[in-house]
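Left out: one protein chain. Kept in place: all the others.
Presenting subunit A:
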Amino acid sequence: MSQASEALGRYQLSQLDFLEAEAIYVMREVASEFERPVLLFSGGKDSIVMLRLAEKAFWPAPIPFPVMHVDTGHNFPEVIEFRDRRVAETGVRLVVASVQEQIDAGKVTEQTGRWASRNRLQTSALLEAIEEHGFDAAFGGARRDEEKARAKERIFSFRDEFGQWDPKNQRPELWNTYNTRVNRGENIRVFPLSNWTELDVWGYIRREGVELPSIYFSHRRRVFERDGILLPDTPVITREEDEEVFEASVRYRTVGDMTCTGAVRSTATGLDEVIAEIAATRITERGQTRADDRASEAAMEDRKREGYF
């Protein structure tokens, strides 16, 4: 129990202690009731917090499941370096589901044009890896405060044999009693951070002294602007002639596929400064940095129905 809880008075938990206790309970429930769980690890802040929670949930024993990275091939090098280092530190097994391999094998077709992104192709790689490895539960770092379709999703979210989410037919979820039963080929996506907000995640990172990839802090980067989003200058994005590249001080508020993750102008180099900026912003993290949600009002719901994270 943290000092924050002690400051509140007897038998009360601070919100971070409450959220941590809930997430740890969820992780132990999965480890108890499923045969082959896996933790989806992108190297982004939410999955980094999940990995930290998994370490704490089973301590002093090792984490009893592997982690999986769905690799679009369009990664920030700093994040891949961080992923490999963190995996080595925890001693956990890493499974990589490669979108590039799916493309090479002709299983999916790469999008073309100005908004081409491998973001949506991740679904196919994810579903195939779940099937190939026989995973029956997959932890995801999604939070309900991120997006309105996610606000509707259960902590234990059932997926049928095609990996589909049926938002109109979700299992009722009462108390902390989770229905974990699946038939072969089906799986449950489990979201231990469901009740966390973006600021809770940052507050927990600060409290736990969790390390983050360097791109979360201010750095100089060559970028260009498209529809209000600062995209990196990289060969994997096709630039129009009138889209001029310039150098700016930026940081990333979310980390995903390079082609659809935007940077934020910032000079915040330390955690406290970053948190102060996020606490003051009037734009959501997905609204500020994700091109993938702009397709339509129900873009996330539609992707989730297909089996997305």
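Worth a mention:
In this text, contacts are C-beta pairs under 8 Å (C-beta built on N, C-alpha and C of every residue); 3 or more make two chains touch, one makes a residue touch a chain; residues count from 1.
Rule of thumb we're sticking to: contacts and distances are computed from a predicted model.
In the listed set "ABC transporter substrate-binding protein", "Sulfate adenylyltransferase subunit 1", "Protein-export membrane protein SecF" or "Sarcosine oxidase subunit delta family protein", the entry agreeing with the UniProt name of the missing subunit chain is "Sulfate adenylyltransferase subunit 1". Summary of contacts with the chain left out: across A:S214, A:S249 or A:T284, the touching residue is A:T284. In the complete complex, the residue from A:G44, A:G141, A:G163 or A:G203 that touches the missing chain is A:G203. Of A:L13, A:I80, A:V236 or A:L271, it is A:L13 that touches the chain left out of the display.
Which of A:T72, A:S194 or A:S266 touches the hidden chain is settled by the complete complex: it is A:S194.
Of the residues in subunit A, those that touch the hidden partner chain are 1-5, 7-22, 24-25, 28-29, 31-32, 55-62, 144-145, 147-152, 167-168, 170-177, 179, 181-183, 194-195, 197, 199, 203, 281-284, 287-288, 297-298, 301.
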